[in-house]
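A short worksheet on the structure shown next.
All protein chains of the complex are present and in place, except for one that has been dropped.
Read from first to last, the chains carry the letters A, B and C; within each, the first residue is number 1.
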Amino acid sequence: MASTLTPTPSPGRVAHRVPPAVSLEDVTVTLPRASGDLQILHGVSFKVPAGSVVALAGESGSGKSTAALSLMRLLPWGAEVGGRIMAGDRDVAAMSKEELRLFRSKEARIILQDPWSSLHPMKSVGSQLIESARASDPALSKAQARELAVETMKRVHIPDPKSRLKAYPHEMSGGQLQRVLIAMALVARPTLLVCDEPTTALDVSTQAQILELLRELNREMGLTIVIATHDLDVIAGLADRLVVMYAGRVVEEGPTAQVMANPQHPYTWALLATAPKHNRGERMLTIEGRPPALDALPPGCSFAERCEFTTARCLETRPELVLVDEPSRHRTACLRVQADQSVSEEVR
Amino acid sequence: MSTPPIIRTGKTAVDPTDVVLELDEVVQTFHGKGGLKVHAVNGVSLKIARGETLGLVGESGSGKTTVGRAALRLYTPTSGRITFEGADVSRVKGRKLRRILRRRSSMVFQNPSTSLNGYMRLGEILREPLDVHRVGTPAERKRKVEEILDVIGLDAAYAQRYPHELSGGQRQRVGIARALMLDPSLIVADEPTASLDVSVQAQIVNLLEDIQAERGLAYLFITHDLALVRRISHRIAVMYLGRIVELGAAEDVFARPQHPYTASLASMELTPEHQIIPEGELPSPANPPPGCSFHQRCPIARPQCARERPELTEVADVVSGQPRSFACHFPGELTLALADERVVTVPPPLPVVPALAAR
Amino acid sequence: MNILRFLFWKAVLLLIVLVGVTTLMFFLTRATGDPAVLMSPPEASDAVIEATRQRLGLDRPLLVQFWETLVNTFTLDWGSSYALGSEVRPLVMDRLVPSLSLVVPALVLAAALAGVIGTYAALHQADVRGRFLMGAAFVLDGIPYFLIALVLVLVLAIQMGVLPATGGDGGVALVIPIAVLTIQGFATLSRLTRGQLIDSLSQGPVTMAKSKGLPARTVLFQHAVPLALPPLIAYLGILFSFMIGSLLILESMLNYPGLGQLLVRAVNQRDFPIVQAAVIVIAVLITLVNIVMDTIVRVLDPRLRTKVS
Partner (left out) sequence: MNNDHNQPPAEAGKAHMPSVVTEGDPWGSVPTVAGIEPQNAGEAIPRKAPGRLREILRKAWGNPSGRVGFVLLGLLVLAAVFAPLIAPHDPVVQTLAATNEAPVWLGGESGYLLGADSLGRDVLSRVLHGLRLSLLVGIVAATVSALLGLTLGILAGWYEDTLGKVLMRLADIQFAVPFVAVGIALTAALGPGLGPVLVILSVWGWTTYARTIANSVAQVKRADFVTAARTLGAGTGRIMVKHVAPSVLAPVVVLWSTSAGVLILAESGLSLLGLGVQAPGFSLGSMLSDGQVALRLSWWAVLFPGTALLLIVLAFNMIGDALRDAFNPSSSLAPKNPELV
């Protein structure tokens, strides 16, 4: 009994549960405001290959969380979504309420930034896990769901899971809560896990523990993971691909190692170079200025005003996201880099 | 060792005997609900010299913030002694406290939006320290405000603005400016960059370093950001559960950590395979484990660790020869795979223009 | 163990309220005039007043009287009415039930109505119907309750003649005061319910519930509503006290034989033992109801029950 319930997949299970690839195609998100609507995402596209870990990176206001949440259509009320959000061959943006409910309960789950305010404060951890398991598989009896919950809690390394079932969220630490949230996702045996800044609120070593756990889940269960983060270094060892966002658009996308070692967009470079870890020059490199207001984006490149390499063209023409390296599908949205690349290709 | 050398700018030559602040066996106990006693700080001793930056590292609950606040006498220490510029300030009160400590020290906070009073104009905020200590005439105070705005790179017209009209980075600059108004010899900076975006953090760090180079003041720099503390600090103190477990020159501590907890912290900078992740979680400060407080999570713990609490012992570093101390029965046993450290300099996507190189 | 501790402190609170209110009422009634003089006819001679004073025990030192009052409060020996001569306790207690039979139904009705309407308005806050409901609640909230009473009397009793204007027997007499209290209570409460629910619907736990793919009904009733509930329940206690306050005036207006009418009549007759007893009963009642509400909140919310380990 227990073995069929365990989320740890048997080889056979993996075979017929190939997670679908997820992708955003020119997605726009507009939030209603009392003073006119505010467009948060301005045409975001990226692909999440099945079984991979993709990180959405950017500073506050870049739209990374909105992009992550849009994957599950968990946006604030009244948000208007344009474009297509594909999970396999289905468009999440176009799902009916019932389809969406099934999609969320069985296939895609989410972990939010703040574990303290994610769990229901008045329900025991166990009842929330059981509810989650049964939402995914209504055929489960309560006892089966409980068993599954205990197994899953073990799986995410929560010590003494049986007694923890009775605990209330406020009796647990942030790291434990984040594990419970991961367990709550896993009991549904999802194929996609969306994480919105899952470690920001946690301490360094807890952060490492949680990331290690996510890495394990990806490797061992083939779980597709999308992580929104503001700290590139934190997910560097985990993410297969990196999507760098700025002012509601994707500015660079590619394999993590390649993007981090050889960034092709000035913003990505600046973001990396200003981090204390890489910032070992005489003085720390800085990016001056601040991101543009989302309701007053410049006509050209949004980063042009702060960029070290700006030319007149950058201020006028908005760059498209263009491939700069075919085999790795490394893309960037910088006119000058694109020009530079094509020149070098011509020369070649 | 293959670690690239870190070049610090504004690194004032520090005379370790010119002590600004000294904590001697400071204990800070708080009373919780139901008679629970929490030793937030449990016998911490440290010295900060003029012009020095001491990085205080630890996780939340380690007591690092309490140390910072105790140093500025926001609490009265339960026991122990706090000496500031040669004067014992552990128990002084009122005017005397104001004259000795308040006049010569200040604090920079983590969150610039909560540390500036939203109802006051920047001018009033910056002038307050001068008003409180009755420094100068109104005209002089006004001039001083304008000067300091210039130092932090804001136009004098900003004196008329309110904090919410500024960006996070600008606000933090104002927070720093306020801390500088009285020309202090010590600033306690409690995670001054933690709430800022990465691109803004560097601006703040540069500002802090410039100020130190120019004015020779001492920083007690509290942070959980290891890369940052490594860069900015002369010396680093690592705190765990209310005690200092390791203390030494920044490079020594990171290159050759002696305490396993420090090793684990330092390993977070490495690739995941080389990270040493402590098991479990920080125990409750209300009920610390016996013996070494880290032993339950320590990868190299032996029975002795559960019995005896290791004392902080001072030795000279084998490489640099600088003094360092640690509280571990088996120091240096856990080592780092430093050779594997990731590339630290990121190449720009385009050739760097000369203007940038000059910056 | 924890709940016992909680109830213990609540009992202490009740004691403090009792002592406080007794003290307040004692000095309020004594400090403002000599009851013996007030009780006697204007032309009474000094001897008559002195006799009255002795009869009522008002000739003893103030502190002795105060101590006695305090002791009597707790021993439920509330003396006898100056005006009627009969014992105060049965007088007051007899009026308690009629008053409660107005407040309790009104509180229940108001809570039920507010729950439905507040929830509907929260879920339809952007729609015409939702806005209309809240606009109506806003206006109702502004109408003085005594005006509602007068209008109801005017329409139901005078114009339509379906109810007696004042007094009346049995169930009929209850209709107007209950209606007034219900309208007054539900207007405020439904606005509050809507606000709390909208607030809780945008909180993390509800987002998490949605992310689990739970049915809308489960999200609403098992996740959002419990989050919104504690402040609303606590507010019921406050509402109860408001309703009692309104009742004091309503009963006199509508000539309804409750505690309020007794109190007003006693005040007009300077019948201090009754005034004192009535106010103390009201204070105990309000405190008890609030303790009950607090206890419910505590049972609902585990954060208040368990200490952080």
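Everything that follows uses one rule, which is that a contact is a pair of C-beta atoms (placed from the backbone, for glycine too) under 8 Å apart; a residue touches a chain by one contact, two chains touch by 3 or more.
Please read all numbers here as calculations on a predicted model, not as lab measurements.
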Chains still shown that are in contact with the chain withheld from the display: A, B, C
Contact residue for the chain not shown (choose from A:H170, A:K277, A:R306 or A:R336): A:H170
Options C:A83, C:L96, C:L109 or C:I143, residue touching the unrepresented chain: C:I143
Contact set of chain A toward the excluded chain (per top definition): 31-35, 37, 76-78, 97, 100-101, 116-117, 121, 170-174, 176
Sites on chain B contacted by the missing partner chain, in the whole complex: 30-33, 36, 38, 40, 60-61, 63, 65-66, 69, 72, 74-75, 98, 102-103, 105-107, 109-111, 114-120, 128-129, 132-133, 162, 164, 175, 178, 181-182, 188, 190, 281-286
Residues of chain C in contact with the chain not shown: 5-6, 9-10, 12-13, 16-17, 20-21, 24-25, 28-29, 31-33, 122-127, 130, 138-139, 141-144, 146-147, 150-151, 153-154, 158, 165, 188-189, 191-192, 195, 198, 201-203, 210, 216, 219-220, 227, 230-231, 234-235, 237-238, 241-242, 244-246, 248-249, 252-253, 263-264, 267-268, 270, 275, 278-279, 282-284, 286-287, 290, 294, 297, 301, 303-304, 308-309
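To be clear about the criterion, only the chains that are shown with their structure count from here on.
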Relative to chain B, chain with the most remote C-alpha centre: C
For chain A paired with chain C, centre-to-centre distance based on mean C-alpha positions, whole Å: 53
Centre-to-centre distance between chain B and chain A (centres being mean Cα positions), rounded to whole Å: 32
Computed distance of Cα centres, chain C from chain B, in Å: 55
Two or more partner chains touched - positions in chain C: 309
Residues on chain A engaged by chain C in the complex (per definition of touch): 72, 74, 76-78, 97, 100-106, 109-110, 112, 114, 117-124, 131-132, 135-136, 168, 170-171, 181, 184, 188
Complex interface listing, chain B residues touching chain A: 4, 6-7, 9, 59-60, 167, 169, 197-203, 205-206, 209, 224-228, 230-232, 264-265, 268-269, 271-273, 275, 277-278, 280-282, 342-350, 352-353, 356, 359
Sites on chain A touched by chain B in the complex: 59-60, 159, 173, 175-176, 203-206, 208-209, 211-212, 215, 230-231, 233, 236-238, 260-266, 268-288, 290, 308-309, 332, 334, 336-337, 340
